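After this line comes subunit A, so read on.
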Amino acid sequence: MLLEGKNIDFSYGPDGFCLSSISLSIEKGEVVSLIGPNGAGKTTLIKIFSGLTSGYTGELLLNSKKFGEYKGVELAKFISYIPQVDMMTFDFTVEQLVSMGRRPFTNETGLLSKADIEIVRDTIDSFGLYNKKDLVYNNLSGGEKRMVLIARAIAQEAGLLLMDEPMTYLDMGHQVALMEKIMELNGRGRTVFMISHGINLAAEYVKRVILMKNGRILDDGTPEKVISDDNIRKAYGLKNFYIEKNRLSGRPNVIIVPGKYRI
Partner candidate 1 sequence: MKKAVLYSSLLAILLILCFLWAISTGSVHISLSDALAYLTGRAGAQDHDIVMKIRLPRIIFAVLVGGMLAVSGVILQALLKNPLVDPFITGISSGAAFGAACAMIAGMSALIAPSMAGALLTMYFVYRISKIKGSLNITVLLLTGVMAGSFFSSLIMLLNAVYSRDLVKVMLWLMGDLSNINASMALYAAAIALLIIVFAMYFGNDLNILTTGEAEAKTLGVNVEFIKVSYFIAASLLTAVSVALSGVIGFVGLIIPHIIRFFTGPDTRVLVPCSFLAGGVFLLASDTLARTLFLPGEIPVGVITGLIGVPVFIFLMLRKKAV
Partner candidate 2 sequence: MKKIFFIITVFLCTAALHAGLFVDDVGRTVNVKTPVNSIVCLSPAHTEMIYWMGAQNRLAAVSTSCDYPAAAKKLEKAGSFMEPDVEKIVALKPDVVISGGGVQKKAIAKLEELGIPVMVLYPRNVDKDMWRNINIIGKLLEEPVMARNKVIEYERMMDEVTRRGGYELKVYMEMWNQPVMAVGNASFINQMVKLSGGRNILAGAGSEYPKISPEEIVKRNPDVIILLYKPEKDYMDRPYFKQTNAGKKGNIYVFDNTDIILRPGPRVPAGIKSLRKIMDKAETKI
C-alpha cells in the first residue's frame, strides 16, 4: 500500500465544515478520480493526503510509516501536489519553474548539478515544450501552463501525483490531451490521485472513482459501480439525467436532460 488513511476526521472549527471517518487507501500505480459536489470536502481531503493540512484525528500512512514521522524534504520525494493556480505573481520562465521541482534533491541554495539540469530539460521536452523553455510562464496558454506545473511535479520525481482539478481553465481539446498525458505518466509508473469535476472524462480513463458528499465517502470503486443512477441522484441532487454506456469504451456517461423533457 502506498497511501493509507484510517478513520480520518477533521474539522475547520466548531461550526465549520468537517470530514468524517475517511478510510481509503491508494495502491502504487493506480489512477484515482475523486468526484463529488462542491463543499464535499475533496480539496480538504487532498490537502490532508499531501501533508499540507494537519490537525486531523485518525491515521495517515505513507509506505506504512506515519506522515508525522517524515521530514518535509523526505515527504517531497514521495508526494507532489499540483494546485489550482493559473497566474503567478512574478515572471519566472518555464525552465526556472520546472527547475524548482528539483528542490528535494538540491539543498536550500537550489543550485542545480549538471544531472539536475538534464533531468529538467528532458522533462520539459517530454511535454513538448522544449522550444518554449525560456518563455515566461505567465504568457503561455492555459493548457501549456498546466503542462508546465505538471512538468515541475514530474521533475520532482515523486511517485505520487496529487492534483486539484487539473482541468480548470482548459478547453475540451486540452482537457483530453492532459488526460492522455496523465495516463501516459501513469503508464511509466506514477500513481495519480486527482480531483475531477468532469465526471464523464474521468470515467473514460480511470479505473477507480471515489465519490464524496458532505465530508464522507459515498462510494468507492470502478466507474461502472460508482457512477450509478442512485449515487448521482444522492450526491448531486440531480434528477434530470440518465446514464448511458459509451458505445466504444463501455464506460458510463452521465447525460444531462433539460427540465422540459420527461424521463
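Criterion applied: all candidates are chains of the complex that A comes from, given by their letters.
Following the convention adopted for this analysis, a residue touches a chain if its C-beta (ideal position, glycine included) is under 8 Å from a C-beta of that chain, and two chains touch if they have at least 3 such contacts; residues count from 1.
Just so we're clear, the structure is a prediction, and the values are computed from it rather than from any experiment.
Undergrad: Would you mind pointing out which option among 1 or 2 touches subunit A in this complex?
TA: 1
Undergrad: Please name which positions on subunit A make contact with candidate 1 in the complex.
TA: 47, 50-52, 72-77, 79-83, 85, 88-93, 96-97, 100-101, 103-104, 106, 108-111, 156
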